[in-house]
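A protein chain is absent from this complex, but the other protein chains hold their places.
By written order: A and B. Residues from 1 in each chain.
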Amino acid sequence: MTALPTAEDLKAQIEAGVPGAQVTVIPNASPSAQHSLLLDHEHAPAVALFLRDHPDLRLDLCTLVTGVDWLDTETTEKIKVKKVVPGPVGAGIEQEVEETRKTKIPGYLEAVYHLFSMEKKHDPPAMPVVLRLRTANRIDQTHVPSLTPVWRSCEFQEREAFDLYGIVFDGHPDLRRILMWDGFEDYPMRKDYVPPADDSLASLPFASLQRASTKEAR
Amino acid sequence: MTGVAELERRVEAGEDGLGDILEVSMGPHHPSTHGVFRMDVRLEGEKVVRLKPVFGYLHRNHEKIAEHGAYLAAIPYTDRLDYLNSMTNNWGYVLAVEKLAGIPVPERAEYIRVIVAELSRFQNHAGLVGFLLQDMGASGTPLMYAFREREKILDLFESLSGARMMCNYMRFGGLRVDCTPAWLEEVRQLVSGLPKFVDEFEALLRGNEILMARTQGVGVLPRELAINAGVTGPMLRASGVNYDIRKVDHYGVYDRFDFRVPLGDHGDVYDRYMMRILEMRESLKILQQAVRDIPGGPIIDPKTRLRGLRPKAGEAYGRIEAPKGELGFFLISDGSTIPCRYRVRPPSMINLTILEDMCLGHNIADVVVILGSVDIVLGEVDR
Partner (left out) sequence: MFGEGIIQGLVETARNFFGSYVDKDRLVTVQYPEERHQLPEATRQFPFLLYDGADPEAGLRCVSCQICEKECPPQCIHIEKSKDKKPDFVGKLQFYPAVFNIDVSTCMSCQICVEVCPFDAIRMDNQFELSTSNRFAGLLYTKPELAKSNEYYRKIHPTEAAECDERRAKEAEEAKAKAAAAAAASAAKAAQAAATSPAGAANGASGNGTASTPVEQPAGKKPVTQ
């Protein structure tokens, strides 16, 4: 049983071990304190290999792969800006003006990987190592590199993330829908998913009864 | 039906050797698939040359349902994941919430959790071994013996939680109701009688020549592949990897009990079968100690808010050693009463990743046995 390096140390190790890799530590404020590492697409497979084969880390078990959907968010903040306002005499006067600035943060899809080591069995508090990969947006640039070549356990779970979130894993050997049927088009786990209106269930007699008897689903 | 389309394409292309290749769609309504599960199998004679598992027939988007309700409302839904082991499913989920919100658990609750989880493991393994033997053609007899003992455990669950299978028993910070001394006495009595059952059950088939011929050397899962494919639970340990989350994560009060982790040597179906029998014995050991040592005290942390729980924004991954493998729950909170992301790590789905590797080169009749030894429950695979 050995302790695992902290997220910051891991970042340093990765950056030393994989030249060019950009790693960002994403802190986690909850009591679990499971911080995660955001990887860049280009070096992600190399970083994954590094983590798997490093003699002290040996993160050989990629236990959980999941998609997460982050919608577009808009933040409004009031900021004070210095502006030159035309003065009464013609000359500009510098004045502090309060402005509301709206920043639109585009949403993205995220693939999250949880790693453990079967060989080293690190002490639990620092576990697991969490890796994150983010897509550029939610609409057309939804590609991330697949880590299935590194950990076979990602195979079905990446397929599931593709099926339910629409994250495309480049380099996955067999990227097909897994839970939904082949002809299905939408991605049901996305936050803005709307079930089709012509739900075949609605035509069944109990659907109308249910609607009368219970409130509409939240 | 991609297989059929492929075959048609090849027939139209006038390829040779088509007479040797046969596409078989096993399932979804096949008695050996343990539920609505399908395997697209390509056979050359009777040998399997390709096998693709197809599932999702029982998909109900469990995760989406949980992301629409409060933290409390997800507990009864977790019962329905692996519907044979609602107690361990509850535990995995409440453990993740406890990590996410930093909720302590009283000692008595931890002991009762261990008791119900080990009873659950016992009945799961007994049932699985019964099903596995049924798949091999030992029609009914072992399965009924296993179910007879399982029945006694389900009766205990019913008198404790009110339901036999959908227990909905655990809560974050503890448990829903306390157990009575009379219930503990019943557990003690049952546990003292169960080793006899395991002995009998082992004697029934351990030395059976037909069983050995059907299982030994069949469906071998090499150690390295098992690790790389994220296989967990008895499947992994049958391949000789010493990894039991009860020992590794020290969750609950498992540290206080003296028990051993059985390990296999060959990673074949016979090892996986024996692994379940040995784990049943270890579970009984834990149960005897837990029933003996259980302390008094409250069963739920008094400060826990069950209704309207609002964990701080953040995320947590909690996992336990469920009877089928590593059962994990990943939760992301955005500070509201509804989880922002709720994800289950289903052990039986991930254990299916290597089904093809285990089946290649074996006869189609062995596929049934190999699948039986994986121990899947479709409620969990499809969610």
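To be clear about the criterion, contacts are C-beta pairs under 8 Å (C-beta built on N, C-alpha and C of every residue); 3 or more make two chains touch, one makes a residue touch a chain.
Remember, it's a predicted structure, so these values are computed and weren't measured experimentally.
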Quick one: say which of B:44, B:185, B:200 or B:224 touches the chain that got left out. B:200
Where the complex has a chain not shown, which of B:24, B:163 or B:365 is the residue touching it? B:163
Given B:52, B:176, B:247 or B:312, the one touching the chain that is not displayed: B:176
Of B:72, B:184, B:313 or B:338, which one is in contact with the hidden chain? B:72
List the chain B residues touching the unshown chain? 69-70, 72-77, 79-80, 141, 145, 148, 151-152, 155, 158-163, 166, 168, 176-177, 193, 200, 203-212, 304-308
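Here, only the chains that are shown with their structure count from here on.
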For chain A, which residues count as touching chain B in their complex? 28-32, 34, 36, 60-64, 66, 68, 112, 114, 118-119, 121, 124, 127-128, 130, 151-157, 164, 177-181, 188-189, 217-218
Report the residues of chain B in contact with chain A in the complex, numbered from low to high. 55-56, 59, 61, 63-64, 68-69, 99-102, 225, 227-232, 241, 243, 248-251, 311-317, 319, 326, 328, 330, 332-333, 341, 343, 345, 349-350, 352-354, 382-383
